[in-house]
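Read the structure below first, then the notes.
Note that one protein chain is taken out, while the other chains of the complex remain in position.
The first chain written gets the first letter, and so on, giving A, B and C; residue counts start at 1 in each chain.
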Amino acid sequence: MTLVAGVDIGSTTAKCILLEDGAIVGKSLAPVGVELVKDAERALEKALGEAGRERREVQAVTGTGYGRFKVTFGQYTLTEIGCHAKGAHYLFPGTRVVLDIGGQDTKAIKVSDRGEVVDFAMNDKCAAGTGRFLDVCAGALGFDVSEIGSLSLGARHPVKVTNTCTVFAESEVSAYVARGKDPKDIVAGLYASVVSRSLSLMQRVGVEPELTFTGGVSRNEGVVRTLRQRLNLSVNVSPLSQYVGAIGAALHGLERAGSPPP
Amino acid sequence: MESTSAKAPSFLSTAREQQRSMVEEYYAGLAQAGGAKRPVAYMLVGGNLTEIVRSFGYEVVFPEIVALNCAIKHVSLPNILHAESQGYGLDVCGYVKNDLGLQDLGGETPFGRIPPPDLLVCSFSGCYVYVKWWEALAEKYGCPLFMLDVPYMRDPEPQAEDRTYLIAQLKEFITLLERTTGRSFDLGELRRVLARSRRAEEGWVEYLDSGRGRPSPIEAYFEAVFYMFPINVLRGTEVAAEFYATVNAEVKERVRTGQYPVPEEKVRLVVEGVPPYPSYRTFWDFFRKWGAVSVAATYPKVGGLFDRGFLHDPGRPLESIADYSLGAYVNQSWPLRRKLIADYVKDFQADAVLIHGIKSCRSFTAGQGDLRDWLIHDLHVPTLYLESDHEDPRYFAPAQIKNRMDAFFESLGPRREPLVPPPGAP
Amino acid sequence: MITAGLDLGAGSTKGVLLEDGERILASALAPTRGNPVERSRQVLERMVEEANVLSDEVGYLCTTGAARYALPERHLQVSDITASARGAVFLVPGTRHVVDIGSQSSRAVSVSETGRVIRFKMNEKCAAGAGRFVDRCAKYLQVPPEEMADRALGSTHPKMISSVCAVLAETEIINSVAEEVPLPDILMGVFLSLAQRAYILMRYVGIQPEVSLVGGLVHSPAMSRALEQMVKAPIVAHPMGQYAAAFGAALLGHARMQKLSSSPLPMGTPGG
Partner (left out) sequence: MVQLAREVVLDPTYPTVRAWTRRGRRAVGCFPVYTPQELVHAMGLLPVSLHGGGENVEISHADAALGSFLCSISKSTLELALTARLAPFRAFIFPYICDVSRNLEGIFSRLMPGTETHMLHLPQNFRSEATVPFLVAEYRRLIAKLERAGGEPYRPERLEASVRLFNLQRERIGELTATKRDEPDKLTLTESYLLRRLGGLLPREVHVELLDRMRSQIEDRPPRRKDAIRTLLVGPFCEQPTLDLIDLIEQAGCYIVDDELLQVHRWYGQLEVEGDPLVSLARAYVQSPVDIGVRAAPSSKGEAILRRVNDARAQGVIFLTAKFCEPALEDVVLYRKALDRQKIPYLHLEFEERSTSFEQSRLQLETFVESILFD
């Protein structure tokens, strides 16, 4: 019996997953603040609470995400690129390409049949097309980002959102609002823009089935739908998609737990 | 796994000292130069005409080198901001902005004052920005500008018409120099300068070639950059000709004593692209943590692909200068650049390629994405592409860069079986 | 003659009523919240009430700001750069250089004695250079927006933000917090970074005293302090500076009305 934890400290949210003998027994998710070490602690405690387990039972903790070095109580670190590959492979073993859209960046990862990273590409220019972009634009429309998922359904004339800058895209959205555009069409335009950017990123590693979509933005059904339409492919999305990085981290700990920490 | 023993890099101590004092002397000398007795020529690294200009007694300033020195010393940003306030946009080459900003602010640097030019020599060899940059200097200083138009290299060897064109221009250049200095051209002197250049070049090539060793006794990117100064700036002088003997002796010493720049060599890299000078140390640290050493790099060849067979030849003075100008690294077409990099991977037994793109340099960078694609998909060489700037500290996002680098080295981990050498270049 | 100037800004809608192009009768402000037309009508109504005049006494209505074309009942619209330059000179006579920092953009304008624009430059690329950025930092750092400036002024070693990107800049700020940089230093760093960007624009158009700061950032003494540090000269921040564009619009409206009453030309709008 091995209990391991993966803690993913992202740019916007902290996620934790507890794995026992390869099965998920606890999880937690909370926004990150400015005290990342505490956020990491809290994430683990919350997941332990959910699983009804004790801290001392955990055999390995792996940190990932931008704040992976803030998981000071952990034994291992692995970049979220490696973790998303592992996590996606765990949930969908046939995965060859992972698209991860998180709060601050977008990654396309090509994975081997063993869940190892073969190649990856990340957005190089600013935060355009990431979760932050959607958060800010949703705000400009007067919604929370979790509310706009199904909003694009009835869109008939999606607007063009061309601004490369997250911050200026916000004013582009405001300008459409001022011109009385239907929010449906605006949101549809936003999704098209996010998807188009991620397609261009995926081109760099090569699109091939199976594709697994991970990261917080994969919880947005509108983006998922738009992506499926554009690719004309089925796209794996797990209900745990935002946790994929943390799952991968936990798996990494599991692999390593046999060998003594360096 | 990240190795925890990231010690400070071990430098070639004597050579490093010598190099440092050469740089100091050079700048100290410059601060005194200018005027009729020791006129100053501004020149560009790619395809430069150092030897000819030196044979006429000019002091030579390379604004690109001044710019990178400013960036390493963390003083480029004020110059860049000044240039931006003049209207140079965010996307203009950082070297240009550093130089034009610095010129406008009076030329003071931590290593001495840079004198204004008496002559501008534009070797249009592989970078169009050169033309624009020198136009701006000419407009500011009103001094003579000579435009050496260097045909772009699309064939592996220079064509007859390229040479004819260049030699004709070189002769016109010499006439201009005779007119402006009032001295007549001294072929004997040019030959002597060229012979000194050649000696430096031979030593430099020996140094670069030692990267073939396993483990590599040199760091062919981060460390080599220090030793580029003499080959680029002081070529044709006696000190430069002597210098590489010291360097190479110390490299041999390293091999003898087993003191390698990266103690535990885990990954051998070929590096393409200009370094992020403002964050040079940070960047290097990221590598050393993973036991990565560069064994060959394209950037130290911007001043000439000496390691690929070309050397200045005092017996064919103008012909060899013409060939030199044609051979600047950025003057090579993409097919030639691709082949060169593939050759380095094979010849130096590299495991992977790192490409560092420069946001404000299109000459080097436009097409590096395609290069990455070719290396990964056609040659199956793991390749990492990173992007920041060579001058502008605002473009270096350490967390993001580290993230990518870590992910890349992590992914190399499980596949560290000996790499199949790339199946020949196209 | 009463003219109204309405500034339909991206962040807030501002209005003033002027009598004979001189006397301020009323002013009002409301957050735009994505509905500039309705907001500007409310602002106008409030001013008419405050000034205690009849709405048809307002002879001329001139709009400016991002949504200047949105209000159908306007007589004239002018760009907010033209307007805020004019308004700055009205508020602070002697002004020859205007720095306008609004919610989404910063501009530097050199102006003639009469407030005519001579040269201007606005930030185009990155949005880290305007008020919205300050607002976001406030939210991130959990400091009430109105306290930002006061807290910043307590700084001894301001921590500049180097990133050119508003989004990456936020990450940088978070890192500073994690590194336990004192809050005032981070806050002042935000203002100084803004000032540094503005300073580049200002030098582009040429700086000449007197320099006036207008736009919403006049409410932040830290902003003018930061600018003064860059420019090394006093910066005037008129307390009504956020209304500068509205004043300018009212003034230009007044000028146009006078011209119309003296010439038989049909009413036309330049650039309309």
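Methods note: a residue touches a chain if its C-beta (ideal position, glycine included) is under 8 Å from a C-beta of that chain, and two chains touch if they have at least 3 such contacts.
Computed from a predicted model, the values in this text were never measured in an experiment.
J.: Considering the entire complex, write down the shown chains that touch the omitted one.
T.: A, B, C
J.: Thinking of the whole complex, not just what is shown, which of B:Ala28, B:Val131, B:Leu187 or B:Ala249 touches the missing chain?
T.: B:Val131
J.: For the chain that's not shown, point to the residue among B:Gln32, B:Thr164 or B:Thr282 touching it.
T.: Only one of B:Gln32, B:Thr164 or B:Thr282 touches the chain omitted from view, namely B:Thr164.
J.: Hey, which of B:Cys93, B:Val205 or B:Val251 is the one touching the hidden chain?
T.: B:Cys93
J.: In the complete complex, which positions of chain A touch the hidden chain?
T.: Touching the chain left out of view, chain A contributes residues 121, 124-125, 160, 162-163, 171-172, 175, 196, 199-201, 203-204.
J.: Footprint of the hidden chain on chain C, which residues?
T.: Those residues of chain C that touch the unshown chain are 66, 78-82, 105, 114, 116-122, 124, 252, 270-271.
J.: Which parts of chain B face the unshown chain closely enough to count as touching?
T.: Looking at chain B, the ones touching the missing chain are residues 86-89, 91-93, 96, 124, 127-129, 131-133, 135-136, 139, 147-149, 151-152, 154, 161-162, 164-165, 168-169, 172, 333-335, 337-338, 357, 359-360, 362-363, 365-370, 373-374, 387.
Following the convention adopted for this analysis, only the chains that are shown with their structure count from here on.
J.: So what shape is it, when you link every pair of chains that touch: line, ring, star, complete or other?
T.: Chain contacts: complete, every pair touches.
J.: Suppose each chain is reduced to the average of its Cα coordinates; what separation in Å results between chain A and chain B?
T.: Between these chains, centre-to-centre, one finds 40 Å.
J.: Once you find the CA centre of chain B and the CA centre of chain C, what distance in Å lies between them?
T.: Once rounded, the distance between the two centres reads 47 Å.
J.: Find every residue in chain A that makes contact with two or more other chains and list them.
T.: 66
J.: What are the residue numbers in chain C that touch two or more other chains?
T.: If we look for residues of chain C contacting two or more partner chains, we find 125, 168, 171.
J.: Help me check something: in the complex, which residues belonging to chain B touch chain C?
T.: Listed in rising order, the residues of chain B that touch chain C are 81, 84-87, 90, 393-395, 397, 399.
J.: Would you mind writing out the residues of chain B in touch with chain A in their complex?
T.: 1, 4, 369, 372-373, 376-377, 382, 385, 387, 399-400, 403-404, 406-408, 410-411, 414-415
J.: Please output the residues of chain A touching chain B within their complex, sorted ascending.
T.: Those residues of chain A that touch chain B are 66, 78-82, 105, 116-122, 124, 204, 206, 262.
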